[in-house]
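Heads up, one of the protein chains got dropped from this complex, but the rest are sitting where they should.
Then we have subunit A:
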Amino acid sequence: MAHITINQYLQQVYEAIDNHEGSFCAELLSFKHPHVANPRLQLASPEEKCQQVLEVPYDEMVAAHLRCTYAVSNHDFVEAYKCQTLVVQYPFVMFAVTLDLRIFANNAEQQLLRKGKGKLGDMLEKAAEQLMGCFRVCASDNRAGIDDSKKWGMLFLINQLFKIYFKINKLHLCKPLIRAIDSSNLKDDYSMAQRVTYKYYVGRKAMFDSDYKPAEEYLSFSFQHCHRSSQRNKRMILIYLLPVKMLLGHMPNHQLLRKYDLMQFADVTKAVSEGNLLLLNEALAKHETFFIRCGIFLILEKLKIITYRNLFKKVYQLLKTHQLPLDAFLVALKMMQVEEVDIDEVQCILANLICEGHIKGYISHQHQKLVVSKANPFPLLSSSS
């Protein structure tokens, strides 16, 4: 592949098309294939050669692909991206080509940013628009039989689109895609790898929308079915699964954290289960950059409520009475060095815990006491979330 002439290459493409060898043809247009390193194919103006061997519209497509290899060899990713957008218009070699499109869009963005031009997200947004075009073609493919149907391309495209939307922070654009898959009768028949990716993104979206129970389901599925050898992917899923599970009251054990190199969660876990607000604040501050970069800092802050609940449960266990003076809670909070908290706020926090179902009881303002139920005043977290 690295030594063939342009004519030999074009001949191979022509035969692949003629014999309906879609996957081979796709390889000949993919950047993962060695032919792209062949300098004889890296041409700035291959149009005439292509026209000589191939029919319309393949001549254009392949010409664009060859111009692309030329651009990539010159490290001009902006140019490469532009060429690739032309190639992408022909849906039957979609997979490889759209993947390359997204990767080039990414690289083109990096290049433009380095040169100080272009707004972050512009290139990726345009790539997304192209992909949506392909998506519509697939989704509306009602003609072909189920084996040939372009609908098989849908999940792959959707996953590509998800990646872009998450990167440019336009998550609301995911909704119509999710609806399309939900209403499709093929949804359980796609390859496991694609389904794992899909559920990963849908799970993250659910997290963002504060739907923690569905988020846990999706992310758990993704984690369990992710291939054993993809350590990196499993770790990525865990980064989002852990906070959700913690919010539902399930703390991870150290073994798991060590196995996937996620010790940043260790202090957070310890703080939450002990009701140690001070340690929680310290842990969040210490690994702030990591948590913010992953987009989970805000969710971890929600663990404060769980931490309050655990702290107050300890107060209850210490005092061994069902009529707890509000002052005791205030003292507990002050010991945790919570800033500027007074008795009114204590009441509010307790009232919130009661409202959320984490405490069974009521507050008597006149007696300045929290009166808890004699039976199970601190229900299990998983049952009240």
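Descriptive notes on the structure:
Simple rule for what comes next: a residue touches a chain if its C-beta (ideal position, glycine included) is under 8 Å from a C-beta of that chain, and two chains touch if they have at least 3 such contacts; residues count from 1.
Simple rule for what comes next: contacts and distances are computed from a predicted model.
The complex appears with one chain absent; UniProt names that chain "SAC3 domain containing 1" among the candidates "Dynein light chain roadblock", "Auxin-responsive protein", "SAC3 domain containing 1" or "Metallo-beta-lactamase domain-containing protein". Between the chain not shown and the residues A:Ser23, A:Asn74 or A:Asn169, the one that touches is A:Asn169. Within the full complex, the residue among A:Ile292, A:Leu318 or A:Leu380 touching the omitted chain is A:Ile292. Although one chain is not displayed, subunit A still touches it through residues 51-53, 55-57, 60, 82, 85-86, 117, 119, 169, 208, 292, 295, 297-298, 301-302, 304-305, 344-345, 347-355, 362-366, 371.
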